[in-house]
Structure formats: C-alpha cells, structure tokens
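Of the protein chains in this complex, one is absent; all others appear in place.
Order of writing sets the chain letters: A and B. Residues in each chain are counted from 1.
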C-alpha cells in the first residue's frame, strides 16, 4: 500500500522532470529564437522509436539507440527545418505541424520496423545497460539530471553569444543580419540542439513507460503540452519550463484521477488561454516584473 | 479504368467546393486580422453538432439549420474576438498562435465533455439520393454542398467589392494605420471580420452534416485540409480558397482511387510543404502578402 502510494508520487515527480526537460528544449527554439515549432513530438517520437527498435528488434543496447536517435533527429531537424526557416511566424508553425502527422503515418504503415498501430512493448530487463530500473528512484535521478542538463544549457545560452544572437533573430531578422549574424546558421544550431535534447527525452520515455505506439508519441497533444509548460512558466527564461512543469504536471496527475480526457484537456485549454491572455510573460516573467516595480 | 475518370473528376470537384467553403473563413480572418485561426475547425465542428442536434431533437433539416446556426456563431465569434483575439492582435507570434490553439483545445474538449467521442450522422430523405448524368452519378448532398459553397463565396466577394463595410475591410487590409486615420473603426471591422470568418465555418459545418460524420475532433481532420487549401490558394484570397479547394479535392480523389487511400493525406501534406516553400504567397495571393503576414 505505502509502496504503491510512493510509486504514484514518484511517477509524478519523474514526469515533472521529463516534461520540464522537453519543454525546456522547445523553449530554446521558441522562447529564444522565436521558432514556434508545433512539431516537437516528431523529434520525441523518433527518439523513442529508434531506441525501442534498436533494443527490441536488433537486441542491441538502448544506449546505442540513444546515440542513433540523436543523430537521426538532428539530421532530420536540419533537413526538414532548413527550408522552413524561409517561413516566418505562423507560417513556420503551420509547416512544422505537418511533420509529426507525417511521422505518425509512417509509423502506422512501416510495420516491419514499427509494428504499425499495435505498437512496441519493451521487455522488462532491469539493468544499467538496458536503462531499465526496478526502482522509480533511479528514473527520478535520471530525469532530474536530464532536466538540469537542459536548464544548464539554457543558462549557458541565456544572454551569452548564442542567446543574444537568437533573440536578435527573433526580434528582427533584417537587423540581426545587418549586424553580421548568419541567421540561418543560428536557427539551425538551436533547432539541432533542441531536436537532440527532445530525442533524449524520447529515449527516456521509451525505457520508462516500456510501451509505444504511434499516437502516444507523435500526438499533437504532446507538442501542445510541451509548449504550454513554457508559456505558463515563462517563455524565453531558463527557469520557465521547470516552473511550468512543477505547476502543471502534478496538477495534471490530480486532474486525471478525477476527470476523463474531455474535462481534463478542457482545463488544459483554459489554462493555456488564461496564460496567454492574462500573464503572457508566464509565472517567472510576471514575478520578475513585480520585483522590479 | 479510364471510363471512371469523369466520375472521379466530378466527385473531386464537388468535394473540392466544400473544401473551398471550409477554407474561406480561415482566409478571411487571416486576410483581415493577420491571425491564423487554429480554432477554425472547431467552429465547423460546433456547427455540425448544432445541425445534428437540431435535426435529432426537432427534426430540422440541416440546410434549414444554416439560418439558425450561422447567426448564433456569428454572434459568438464577435464575442470571442473581443475576449481572445483583440488582446493578442499585436502580441508576439507565439502568443497569437497559442491563443487560437488554446481556443481550439477548449472548444474541442467542451464538445467531448458534453457529447462524448461518438461518431454521429444525420440521415435525411435525400441522404442517399443521387442524380445520374450520362454515366456519372452525382450525390445530391454533395451537389447541394457544392452549390451553397459557390453561392457563399460569390456573396462574400460581392460584399467585399460593393458594400461600404466591405470596402472599409479591404482598405484595412491595404493599410491598417491609414484606414484608422481615415476614420475607419478598425475595432468594429476586426470584430466583423472574425465574426464573418467563423460564420462561414458555421455554414460549412451545416452543409457537411449530411455528408460527413459529426464528432468532437472532426474539426482537426478538416482544418488540416483547409490549411492546405488556403496556403495553395493564397492566404487572404477568397477566390484562391475556392480554386485551391477544387484542386485539392480533385487531387485527393484521384490519388485516393489510383494510388491508395492512405497516400491521399500524405499527398496533401507534401503539396502543402512544397507550396509553402516554392510559392508562399499561393496561387492567387499577392506577392508580399506572406511577408506582411509573417513579420
């Protein structure tokens, strides 16, 4: 009884860290670079799928899957986002919306690798080499490390050279270019970093949940959730995604106990709207503004 | 194999007209407000539920319910413009995108909460009726939908061309600042444009009810097609939306038949990306429109 109870809270803690990390990776692109991607779940799902395929189909260590996943997603990020950089604002978002949809179609139909709609179950063989653990504490530590890694990268970037360049590109591309910034390169670099970190999140998800099917990793809901946490916490701040996840993920855990999909997502939608309309700077940004005044 | 071609073309054109109607509201709102309304599909879905319930409870014909639902949605749209759209008109893109995205999540899950996830359909006396011309069968519901679509498109174009408000709206598209200096009340026009944009979604929803299933995520499935159509035709162009609709309708019907039904959607997505990259202003959009819209 108490172990179960404990597991429940541990799971929420793990998911809080994982979502904070995923949202933090998105925040690099969207918050700093103004690249409001609605397609993060493509990177997430590919990371998860490659991990699972490498492990279950080829019997290799999921760590190899992790490395392969990082390479594939960053490569894919370059291929698909390079042309999209010509598009601005909402047009960029519209184009990115397409990739997870396309990936879901691929995952559903390329059954030899993905087992199609029935999904992949990952056998439970605990060990560091398989990155599967019997104790949730181990997952919590790993998720926390991942979250702190994303936070560290964001901190390092924040108002450093890359961060300044990204904000410049976001604020006005023509001005940024006239300061000698290679705007395409800057966008490409941040997209690759973001994609790689998101793929790591996918790897973690696969080895933690031990089951994936196309909708559970490529769904648009994942991209929305990723964005929502940063927006609520504070877009373009290093701490924003963490604060957002600390507030929303446990709340989500409680909500899903009491409500089914409809009302739960309804509350999500209302939270998103309220955040955008009432506190567009998010929790962190609003608190900063308070302290200043 | 080839004698089925006329049939496919006709079916493609008919569904294409509906795609066009789906997209008009989106293009209108973008043209006037420079906002991509990600919640447009949910307005269509709400209208579908409206038509469904009016039919289920009181036996009102879906075509008749256009006259009840459209004004309601028009009013609702004006209210939503006040609360959600107006505050973000000059906000950063991320906020604009997620305001309408949030709206879409809210509306979708309102429907899910109240009416559940079931697929529903409306059966009317003419549901399976069709006209035979030569060796082509034309389904009555698709034909009616097609006619309504073109009627509505024509009405909107005439409105923009000839009416006082229509002219003011076009002036606002040209130059918001100058329009406000000339005494055009941009607040009222914004409200009008958004209301009209979602009212068009309502009409589309009503005429779709006899053809399509009604369910809470119907809007999501429809809106993707509408995005493709609008981007193809040129964001902001009403005529472009109709032409784009016809092209997508025919393309989808042909690939669906000759290649595979699964590929139907992929083709549309590929087309979407290609157009965005090669000709972001679309077929009939003005060059530079996407620049204005995206800066």
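FYI, a residue touches a chain if its C-beta (ideal position, glycine included) is under 8 Å from a C-beta of that chain, and two chains touch if they have at least 3 such contacts.
The rule is simple: contacts and distances are computed from a predicted model.
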{"item": "Omitted chain (choose from \"Cytochrome-c3 hydrogenase, gamma subunit\", \"ABC transporter ATP-binding protein\", \"3-methyl-2-oxobutanoate dehydrogenase (2-methylpropanoyl-transferring)\" or \"2-oxoacid:acceptor oxidoreductase subunit alpha\") - UniProt protein name", "value": "\"ABC transporter ATP-binding protein\""}
{"item": "Shown chains touched by the chain that is not drawn here", "value": "A"}
{"item": "Given A:12, A:72 or A:177, the one touching the chain that is not displayed", "value": "A:177"}
{"item": "Sole residue of A:168, A:248 or A:272 that reaches the chain not shown, by the stated touch rule", "value": "A:168"}
{"item": "Positions on chain A where the hidden chain makes contact", "value": "159-161, 164-165, 167-168, 170-172, 174-183"}
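Simple rule for what comes next: only the chains that are shown with their structure count from here on.
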{"item": "Where chain A and chain B are represented by their mean Cα positions, the distance between them in whole Å", "value": "31"}
{"item": "Chain B contact footprint on chain A (complex, rising order)", "value": "30-31, 34, 36, 38, 83-84, 86-95, 97-98, 101-102, 105, 109, 220, 224, 227-228, 231, 235, 261-266, 268-270, 272-273, 276-277, 280"}
{"item": "Of chain B, residues touching chain A in the complex", "value": "35-36, 83-84, 87-88, 91-99, 101-110, 112-113, 116, 216, 220, 224, 227, 231, 262, 265-266, 269, 272-273, 276-277, 280, 290-291, 293-295"}
